[in-house]
Every structure is written in structure tokens, then in C-alpha cells.
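Of the protein chains in this complex, all but one are displayed in their positions.
Chain IDs A, B and C follow the sequence of writing; residue 1 opens each chain.
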Amino acid sequence: MSAESTLAPPKSSWIEVEGGVVRNQLLPGKRHHYAVIELPASFPAPLAGQFAMLGPSPSPSGLLLKRPMSVARAWREADHLYLGFLYTVVGSGTQALARARERWTVLGPLGRGFPLSQGPRILVAGGRGVAPLVLLAEECARRGEAVAFLNGARNAAELIAPEDLGAGAFAEGSVLLETTEDGSRGRQGRVLDALDDPRVRALFAKPGAMFYSCGPHGLLEAVGHAARERKASTSVALEAHMACGTGICRSCVIPRAPGAPVPAEASNTSFLLACLDGPCVPADTVDWKNAP
Amino acid sequence: MSAESTLAPPKSSWIEVEGGVVRNQLLPGKRHHYAVIELPASFPAPLAGQFAMLGPSPSPSGLLLKRPMSVARAWREADHLYLGFLYTVVGSGTQALARARERWTVLGPLGRGFPLSQGPRILVAGGRGVAPLVLLAEECARRGEAVAFLNGARNAAELIAPEDLGAGAFAEGSVLLETTEDGSRGRQGRVLDALDDPRVRALFAKPGAMFYSCGPHGLLEAVGHAARERKASTSVALEAHMACGTGICRSCVIPRAPGAPVPAEASNTSFLLACLDGPCVPADTVDWKNAP
Amino acid sequence: MSPTPTQTASADLTTRLGPLTLANPIVAASGTFGYGDEFADRIDLSHLGGVVTKTVTLLPRAGNPPHRIVETPAGMLNSIGLENVGLAAFRTKKLPRLAQLPCAVIASLGGETPEELTRLVEALEEESGLQGYEINFSCPNVKAGGARYWANAKLLESTCASLKSRTRRSLWAKLSPNVTDPAEMARAAEAGGADAVTLVNTFVGTAVDLATRSFKLGRPTGGLSGPAIKPLALAQVYEVSGAVQIPVVGMGGIASVDDVLEFLLVGASAVQVGTAHFLTPSAGVRLAERVAQRLSELGFASVHAMVGAIGRPAGGPIAE
Partner (left out) sequence: MSPTPTQTASADLTTRLGPLTLANPIVAASGTFGYGDEFADRIDLSHLGGVVTKTVTLLPRAGNPPHRIVETPAGMLNSIGLENVGLAAFRTKKLPRLAQLPCAVIASLGGETPEELTRLVEALEEESGLQGYEINFSCPNVKAGGARYWANAKLLESTCASLKSRTRRSLWAKLSPNVTDPAEMARAAEAGGADAVTLVNTFVGTAVDLATRSFKLGRPTGGLSGPAIKPLALAQVYEVSGAVQIPVVGMGGIASVDDVLEFLLVGASAVQVGTAHFLTPSAGVRLAERVAQRLSELGFASVHAMVGAIGRPAGGPIAE
């Protein structure tokens, strides 16, 4: 399968707006924050897997760049678009977001989202990587399409379920499997251990199965292996240090897998650009050994 | 009169503590803020004219230095010392203070305050320079000693009266005269015009009259002239760009008046150090032409 | 306290840089606005004085391994490694689009040697659609001196002379700030015939990760940009503009319209906006829209009137 066939078309109709912070608080497990931002209706509806560059408004004086976050939820209500972001405070940028309870600046939607395949869909979330998969699951539910949702985290406190963000129920026939490394919630083990669940295994009997994943790069690599064994395709959401999110700074590079097909219009034959070529790319296009 | 005789003894028993912000808001005229900070009782009681170095806690990442502010009010209650600060938002530091509504770091009390003379006391406030004079007036009132309080500002919105900060009544026999440049409150004119008020003029008939002033350096210079004509002494509160407030950075220099006596122990014969030699100094020790 | 406006009419923004005249003094900086055409359908580039392209080298360059950026207090470090499509693709794929832009287009050129730069200029002289070249004299020479290769007044002068003899277009020399004497370098560029000097490029810096005991960037060091360097950039622009007759294009940490005017005040004839584009791609355009009014507020009738309007005390500029 060529690298291109599973790439959603680039959708680069971003705009930059200020939005009111409707909600911005620590979730019960006290590890992750969830924020809901109210945007003008003119903001383009994001695809699952797309992201936005976020910053507090006004920006505190020492903070320079916005931070990339996947859209975890999106809905229209009255004359507004509401976006939900699930994030973890790991440094100064996310700290500043957590403190900004009035207005955020939002630049988006950005990047290529998850392509919608026709066969069975296996969603694999690692920790806060659940964010874009919640939006994908909601989109599938809206279409009445079942998914397998493998949701793993280190422990119960780290694990975020779609309903924790207020997401609706999955379509009938969906399978939700939770895993924690310490067994404090769901099955004990690593998230891909759930692939041996009979209901999940049954999916690979059908044609066109596809993995969707977001989480640590180690997980994304493992998803690539699992897919290859099962002859399934993949779309995994990359993370990279981003300055701009719009393709002009060239900072968000991820090395291409040696030998992976390089599209003719690629701007760089050695690296993928996470913000333009991704964040959602087939796992086998990435050189995981040299990825950051 | 020697420069030294009117200098309060240096009182350098500062400590650095965090305090809770009891109040921090724009005053009705919408030009100045007033903040009250609750400190541990161990914080030394400041003399009128002393200042503190203030910063928000936690400090926003781009902000480096604390900012010097005169103590405008000070009282003990239960097991705490409360300090009141009157300030104007003019740049990033004061902006950050206005936004910090939970905790401030306070380093103080610092510098030399106003020396208490025996004769009549004429307090001359220019704009937000009223701050340390409120504390001085309260100290006089507590001792039952009358003062003349000349309070001037550009207009009514800029003018802050002691009672706006909750200060108590003056001692009997006190004179309070308000002046605004546009006449929107009190008498129209400049604050020193009030010196022709008969009740104020009467004060200079007595021995040992002393001016206390804080405000723009132009005003302090004019106070010096007025005092010389009236053979009164002065103590005026200097402002300078300060990095440390404690004497170690040598940034807060104000040129000494040519020919003014230089104390033997002075660390610099050309400059006064606003934070150690001042902020309260006799007006005639300053070279106003070259002061910033 | 903001001074009362002294005039209501809008100030004249015309910006003369030797042979080249720009509509206004705001130019997008190399490497911070793509090749210049990326947002042409979304942002009205006619509001900009000009754009400088990403630095182009003879051959394509893949650039440095990740991470390529890290944020620092009020600044950012980058280690992009001069990633670019190379001369051939620049001519065929980028130039046709750049030629359509409604503002001046300056090609940024990088080479490890004078010969590489000569070949770049010779090739681009055959093309239309460019108003000038900005030579990125911070391009490291891997074999000789690394990033310090060009910190050599004689080499700068002879290189500028050789390039100038090959072009009718404007030639800007973009200098590295990591030198003992920026004015010496600027004088050398002037002596070689450069029409303007551009400064500053980024300052060499690094950031480290204690937990992994390694550098945060894919390479040990990178270049610092953003508001953190504005004081350093202003000082270099002030000193250099006092040392040469040719115009200075100033930059480093510009984020507000007042930042723009500060550079003019200390002697820049035009400015470039870099890192600010990463916060918002329309940063340059937004600043350009506000310059005229702010100039008027401050009592200046034109950009030209503000250039170098700060008092220059006698004695050397560098006091401490």
C-alpha cells in the first residue's frame, strides 16, 4: 500500500481567533486538564486527528510560542463552535494554559487528520494520546459505525475515558477495552495486550482493518508492528516540538522510514513534517529508531 | 543644617516573606490600584517613608525584578501585620502586580523613612506620591500631632485622599488642602499654591517647620525651594530605578548636590543611593538638574 | 503616558534602501516565513514591504535531526540546519510563485564558500521576480571554521565585491552577531559594495536536559531568537548604523509596533520580523498596518524622519 492512500487530504484552512474559556480544570485523576473553548462559528470544523496551536491571551511576558494540542472534542451550539482539549501540564507552556481561565488564542485547525477507512477500526490510545481518538470515536458514533477502542494508561489516575470528556456513547457493536500497567483499572498490562481479546481478533478476519493510534512514539511503533502482522493499515498521530504548526518554521521533522515511498511533492525527502505531512501518518512511513 | 541631622537612622532589618493578597483593586478614579497584603507578625513594622520590594508569587516567567513601592498603610491585627500599597500600573512590573491576586513576595522594610521633627509638619503629595505621606499622617494622628496635608494631582480621578485608603482622621488642628491642575476637585492650581493658605502660612511663624514630600522629582525640587525661602527643613522621598532595594546592585543613584556635605561613611561621594541613603533625604542634598 | 498625537495625517512609510524602495519598512525575515508564498492566498502580502526567502543553497539540504526548536525564557533556540529545497527546485518550483507576490522579494542565499555564493547569484540573475539578494553570512563552513568561517572582514569584503560585480540587483549582507566587532564586519561589507547590511541573525546558544544528560536540540547548539535578544540586537544596530553609510536592516525579537520603531530610532532603515511569525503568521502584516499611526502619534512625519533619530553622544557607542 502506498503511503499516500491513507493520508487524509491536507486541510489548511486555518484561522486564528480568540476564544472564551468555558471550562479549564484538572480532571478527577488529577493528572490531566480538560479545557473547552468557545470560538466563533466561522472557525472551520476540525477533522479527528487535526490539532490547533494554543496560547493564553494575553500571553504572559516570558512565554513565546503557542503549544500544539489535538482536538479532543468539537461541537456546534447556538452560534459557536466549541473545542475540547485534553492536556497534561509538563512545562511552562502547558502551565500557562492551565492558569489562563479567561481567553485563549487558537490557531487552527491544522495538519492532516485520520483518514476514514471502510473496514474495521481499531483505536489505540496511550495515556493522554486518547485525545484525538475521542473525536474520532465520536465521529464514528455519529455515523453509527462501530469501533474497537483500546484505551491504555499507566494507572487509573492517568486513564481518561471518552465519557470523562462528556463524549457520547459508541455505536452498537463497539468494543471498549481498558488496560492499566498496574492493573488499577481494567485489565492489567499494556494497551496492545488487548489485541488478543476475541472480539478484537475477530475484526482482523474482515478486510480493510485499520489501526488509529496516538500516544508515546514507542506505542505508535508497536502499533505499526501489530498492524504489519495482521496485514492492517495504520494512521498514527505524531508529536514533535513545533514552533509554528503551519509549515513555515521547519522545526517539526520526524525522520522518514528508509525506503518508504516519498511523494513527488514532498518538500524534504529525509523528513516528514509533523504539522503538514502529519500529524496523522501511516506508521511504516516513520523511522522510529531515529524519531525523537 | 547638616544633611545628617534630618536623616532617620538606617533601619535595615528587612526580611523576605510571602504574603496573602487581602485586597488588590483599582480605586474608584480608575487610575491607581490599592493592595493590602497580610504578612506574618514577624515582619518589622515599617517607618513612614520606608518602602518594600514587591513581586507576584509565583513570578510570571518573563518578569525578573521586584518593584519598589512605598508603604502607604501599616497595621497589626490578630497575628498579622497588614501593609497597604498604593500603586499605578505603568509597565510590566506593576501590571503583573495588578494581576496577582493571591500571593505577593515582600522584601522589606527598606531604606530610610521620614525623620520626625518637633516643629510644624507640612506634607506635600504629588499624585500617587501621596502613599508614604498617608502613613506619616497616620503616625502623626496616632501621636495626636496636627499636620498640614497638601494633596495635589492632575485631576479628581488622579487624586487619592488618605480616607480612600481607609486611613483614620487627622489630629485636631490639622489642615487638609486639595488641589487639582484642572480644578476638578479642591482648589485649581498646583499643590504648592496651597502654601499661601493663611493656616499654612501661620505654621512657618513657629520654629522648626519641616516639609515632607513625595511625588515627581520636579515637585520635590520645588519643595526644596519653598523650604529654603521659608527657612524650613525638608525630607523628600526619591524615586529611582531599583534592582535590589538592599544596596548591593548600585543602580539607584541620584546625583548629590554640588557642595552638599558628604558624610564620612558615604560609599560614593558623587551619588546618593536611593535605597540606602534614602529614599527620604533633605531636598538640598540632591542635584535636581541631573537627577533622572 | 502616551504623548498626544501631533498630527492626524498618516506618516509616509516609503522606505529607501539604497537602490531599492519598499512600500513600508516591514520585511519578513529569512527562515521564518517559509519561502514567502505559503500564505499568499490567506494574508494580504501587499501590506508588507517585502519578504526574504528561506536561505537557499546550491544543493538541497535535509537539515538537522530533531529536536529542532526549544523554547527558552522570552526566546527560542533553533537548529534547523539550513533545510531547503536547493537552487534547482527553488528556480522551478518557488520562483514562479514568488514572482507574483505583491511585495519585494529578496532571495536569501547561503554558501560554504564565496564560490558557492557566486554560482547562486549567477544562476538567479537569469531569473526574474527577485528584487535583491540577502547573503546569509552565518552559514557554517563545515571544513573551515564552522559558523565562524565568515567572521572575517577580508573574506566578507572580497565576497561582497565578487557578488556585486555579478548582479544589478540589491545586495544585502546579513551578518552574524556572534563577533567581537560587528561594525568591522559591516564596514567590510560596505567596502565590498553591499547595498545594505542586515542584522542580527541568531545568537549561538544551547539548552540541556538534566534527566537525559543531553542537549535539548538535535545538535549541541542552536541559534537564539525572539524578545530575549532584542536588547542585544538594538545595540548592534545602533553601533553598526553609526559605522557605515549604507542602510541597516534591523531585527531581533520584534513583536510589537513599538519594537519596530525602536529599531528605526537607533538607526535601522527597515526591519525584519522573524520569530513573531510563528506565533501568528500575520504578525508582519499586522505590524505594518500599525506603523503609520504610531509614527504620527510620536510626532514623526515619515519612516525616514525616525531613522537614527536617537541622540548619539560623543565617544564610542559601547560603554560597558
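Rule of thumb we're sticking to: a contact is a pair of C-beta atoms (placed from the backbone, for glycine too) under 8 Å apart; a residue touches a chain by one contact, two chains touch by 3 or more.
Remember, predicted model here, so these are calculated numbers, not experimental data.
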Task: Where the missing chain makes contact, among the chains that are shown - done: A, B, C
TODO: Kindly state which of the options B:G19, B:G49 or B:G93 is in contact with the chain not pictured.
DONE: B:G93
Open item on the list: Of the residues C:N24, C:T53 or C:N78, I need the one that contacts the missing chain.
Closed with: C:N78
Task: Absent-chain contact - pick from C:P66, C:P114 or C:G223 - done: C:G223
Open item on the list: Even though one chain is hidden, which residues of chain C still touch it in the full complex?
Closed with: 1-3, 64, 72-75, 77-81, 138, 140, 146-148, 151, 178-181, 202-208, 210-211, 213-215, 219-224, 227-232, 234-236, 238-239, 253, 258, 261-262, 265-266, 298, 309-313, 316-320
Task: Touch list for chain A against the chain that is not drawn - done: 61-62
Open item on the list: List every residue of chain B that touches the chain not included in the displayed model.
Closed with: 16, 55, 59, 61-66, 92-93, 105, 107, 240-244, 246-255, 267-271, 290-292
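As a convention for this text, only the chains that are shown with their structure count from here on.
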Task: Nearest-to-centre chain - CA centroid comparison - done: C
Open item on the list: Need the CA-centroid distance for the pair chain B / chain C, whole Å please.
Closed with: 47
TODO: Measure off the straight-line distance from the CA centroid of chain A to the CA centroid of chain B, and report it in whole Å.
DONE: 57
Task: Length of the line joining the C-alpha centres of chain A and chain C, rounded to whole Å - done: 36
- [ ] Among the residues of chain B, pick out those that touch two or more other chains and give their numbers.
- [x] 61-62
Open item on the list: Multi-chain contacts only, two chains or more: what residues does chain C have there?
Closed with: 73-74, 227
